[in-house]
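Inspection log for the structure reproduced underneath, given as structure tokens.
Yeah, one chain of the complex is gone here, protein chain that is, but the others are all in their spots.
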Amino acid sequence: MIVNDIRPLLAPMISILCAVLIFWRGGNAFLRRSFSISAAIVKWVVVFSMLQGSLAGKIYVTELIPFVPGISFLLRVDGLGMFFGMVSSTLWIITTVYAIGYMEGEHARKRFFAFFALCVSTTVGIAFAGNLFTLFVFYEMLTVCTYPLVIHEETPEAMRAGRKYLVYTLTGGSLILFSTALTFYLADTVTFAEPGILSISNGVGLLAAMFAMFMLGFGVKAAIMPLHGWLPSAMVAPTPVSALLHAVAVVKAGVFGITRIIYNIFGVSTLKDMALEGMDVASVLMWAALITIICASLMALMQDGLKKRLAYSTVSQLSYIVLGVSLLTPDGALGGIVHIANQAFMKITMFFVAGAIYKKTHKKNISEMHGIGHKMPLTMATFTIASLGMMGLPPTAGFISKWYLCLGALDAGKMVVVVILLLSSFLNAAYFLPIVYRAYFMKPQDGNLKTDEAHWTLLVPCVICALYVIALGLFADLPFVPLALARGAVTGFFGL
Amino acid sequence: MAEFAHHCPVLMVITFLAGAVLTPIVSKSKKKFSFWWAFFVSLLALLFSSCAVWSLYTKGPISYWLGGWEPPYGIEIYFDYISSITFLMTVLGALIILYSKKYIEHDIKEEKLPVYYTLVLLLLCGMVGFSITGDMFNLYVFLEILSLSGYALIAITEEKLTAMASFKYLVMGAVSSMCVLAGVALLYNVTGTLNMSDMALRLQQFEPIATSYMALCLFVVGFCVKAAMFPVHVWLPDAHALAPSPVSALLSGLVIKVGIVGLLRVIYGIYRLGGAIDFTTVTNFMGWLAAITVLVGAFFAFFQDDIKMIFAYSSISNIGYIIMGISLISFTQPERGYLGMVGGLIHIFNHAIIKSTLFLCAGAIIYKTGFRKLSDLRGIGKKMPITCGALTIAALSIAGIPPTAGFICKWFIVLGAIEFGRGIWAAALLIGAIFVFAYYIKIVNAIFFREPAEPILEVDEAPLSMLIPIVILAISCLVFGVFAYLPLAVIKPAAATILGLPPTYIPPGG
Partner (left out) sequence: MSVSELFYKLNVNFNYVVAMTLFIIGLYTLISKPNLIKKFMGLNIMETSIFLFIVSSGAIAGGKAPIFGEGVGPETVFVNPIPQALILTGIVVAMSTTALALSLMIKLYEQCGTLNADKLKELK
């Protein structure tokens, strides 16, 4: 059921307004904070108010500015969009609180918070985009809005990272624009539709080339190897940015785009038909994801910088999502999509912890973190929970995604995926558990065992996220949790 | 009112011409008065052009017989959809004149002020006349009026090398005018008339002969030099970079578009309408050259350090976009070129706004600091936030980042190229756009994310008379991106009529 509503537009607009207000009066710390937090909450309420209807199968639509028939600026909240919108607006509140604490005493805070708000605005825009054109508009805006955040430190290293980031993502963006135009040429429309808008009659070779271009384009942000190079370098950004970039905004925009392309542009049946014609592009994507999972994990093992290790872990985890959606089975897609939320909460916890440690002790490297668990017990406890989640142990959220991914792989008859998922769990254990071990079971270098936690604005977000990781695992089947939303989306994709 | 609107097109030209001639007289005793006079004249012309455009979109094209002589014997002023560019010209003209006030007083001697404003008004007169005339020889005369005043304006300052830049422009410009004149002469020999619509009509009646092809080639060469397409772009970088900034804005924003208008008039107004000659070989060639132009312009811009030089090369690249858009035409199926034409036309409009913003911002920075090299301007964004903010918006816009105006053009041209089966052109455009973005990000990085260099610590924001045009233009860069249907409402019927489709044409799809 399609409902015309202003709310899909309102959600991104709130953050844009917030950014404008911050540019205008953000010099004042109190005003800046009030703008940021109240916008985050208002936006959450707006998105949440659509949740009930979305679960009941309603699709909220705002159509603005038709350019030519088939292309307009269209915002449309369906199951998948609602899922991603809900995740990002929830995380914005938490990250804003964290960022306020973290950025205390840093330079150019006005710029930081304004662009922070813009990023979230564009992310929600991506979630609610109703066609490829709108998706592309927000996708490019996201690239530009994150740039000032990545180079926030303004050091030569940060500038280099920023340049790398732009080159990667803009090249990807151009590929997307090109294939979007091709899509319009073939299908005379670019609006997302449930069974997909392209069909095999458009020519298998052309479709395969388009699929490849789309995947290369979105794969940059989804950090599929070998397109992942920008992500570890972008770690020079302040931690809330890394958290936002790596958990919610940028990388998830990439995997979200891939999901949209697979299920709403190509469609499951077209991709299966292509496989029958000898162009099994989905399998190619699946293999790319599998290779990325393993390679990135191995790279993560070799990193000493905590944030660098988390970055490679992100690269690996993102490919879980890509893997899930490329399996083309309902359970696999469910596992992949729900991992968008689960990974977000787990990874953001870890980044928050990394930031808290850095703020408190100015330590960046794992080799310096002996006994940090004695000093910051609660912080490290949250880190432990998140690590267990990453490994996919019950009762954490990570278990749910892995469970469905395995089910999907078995459905598709691909045992190799199950094997690699298990292997990846071991690798996850191998690079996260040593950190936990070092933190709790080794003596601090200065021998000081006194508890000295970070400021509450840094600590509370960690704790909330960690609790959420457990809650998502324990109560996965309740309504209003990501799994239920993802299930709604998957039902549509497969016409169940 | 309708009666008044009928006279508006010609009144525009007369206003500018009379204004230009009278400028030295009215400002004889008080040189600075020439600004107010020129500003008044441009506002008056703006009024007329708004009237004419309003009448065009409510009642259709205006055909005005000069002196009451019936065409094809007399000269006809034909205000059609292509002519609505005059509105853009008058608006930008007024804004740039306003901007000139402080800038030019600073740049040239006081006794030369009336000369400057005379030339600017003459330039505007030439451009407006060029866009509305329906007579081929008149077209040539207006082309020369605007070119000559353009050459003179470049050399108006005492700065070194301006004379050389101007001379280079003059030689190439004069040769291109010669080509246009030769084309007019050949077509006159074939058809025996100078009126454009009559020419089209008579071309239809004859067998296509070599002379008509020759004329077409001469026109294309002539107008492409004026538009600065590769490989005849060499005059542009020096001329646009060394001219005073408001003049650069006029030249880059509008004067090079005159070449495009000329192409539209000749190819679509005469040859397509005539229908007898298959010109797709020529447009195809233009399209390929345009694709190269996009890349060449973007590539060279990358190595410049002088900000105005960067903008000048980026103009070349953008002219490539426009010509690419308008070259996507099929002789037998005009509707296939629709999206590309929309893209090309909207880029005429958007590029004029964006590039003027960029040059005016650069001008404001040069006016305040005296520097024009990127390496000297580090950290200027902290001292001149409004100017540099506008510069950033325009830079994003020209790189085609949504939701700015530039994105809409890029989108339509790429769409058009792919619909037309020219994926490579689209690819060239996208690669060019990445390059463009790479060098604009270099500028933004330098002005915002670097520590201010020593000499610019004392600098403050530009004066109000400069900020007003800059801010208006920067806001329009955003507004025409977000509310792109505003310019599209005007441009869609224009594109449709140029291609010979009904003005209310809607492409299939959806």
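Chains: A and B, in written order; residue numbering restarts at 1 for each.
Throughout what follows, a residue touches a chain if its C-beta (ideal position, glycine included) is under 8 Å from a C-beta of that chain, and two chains touch if they have at least 3 such contacts.
All of these numbers come straight from a predicted model, not from anything done at the bench.
*Asks:* Which visible chains touch the chain that is not shown?
*Replies:* Touch partners of the hidden chain, whole complex considered, are B.
*Asks:* So one chain is hidden, and I want to know which residue out of B:L47, B:A174, B:I386 or B:A453 touches that hidden chain in the complete assembly.
*Replies:* B:A174
*Asks:* Which of B:S166, B:S245, B:T283 or B:N445 sits in contact with the chain that's absent?
*Replies:* Reading the full complex, the residue touching the unseen chain is B:S166.
*Asks:* Applying the definition given at the start, please give the residues of chain B touching the unseen chain.
*Replies:* 137, 140-141, 144, 148, 151-152, 155, 160-161, 163-164, 166-167, 170-171, 174-175, 178, 181-182, 185, 188-189, 194
Keep this in mind: only the chains that are shown with their structure count from here on.
*Asks:* What whole-number Å value describes the gap between the mean CA coordinates of chain A and chain B?
*Replies:* 43
*Asks:* Which positions of chain B touch chain A when the two form their complex?
*Replies:* Those in contact with chain A are residues 339, 342, 396, 401-403, 407-408, 410-412, 414-415, 417-419, 423, 426-427, 430-431, 433-434, 437-438, 441, 445, 449-450, 483-485, 488, 506-510.
*Asks:* Which stretch or stretches of chain A touch chain B in the complex?
*Replies:* Those residues of chain A that touch chain B are 65-70, 133, 136-138, 140-141, 143-144, 147-148, 151, 154, 159, 162-163, 166-167, 170-171, 174-175, 177-178, 181-182, 184-185, 188-189.
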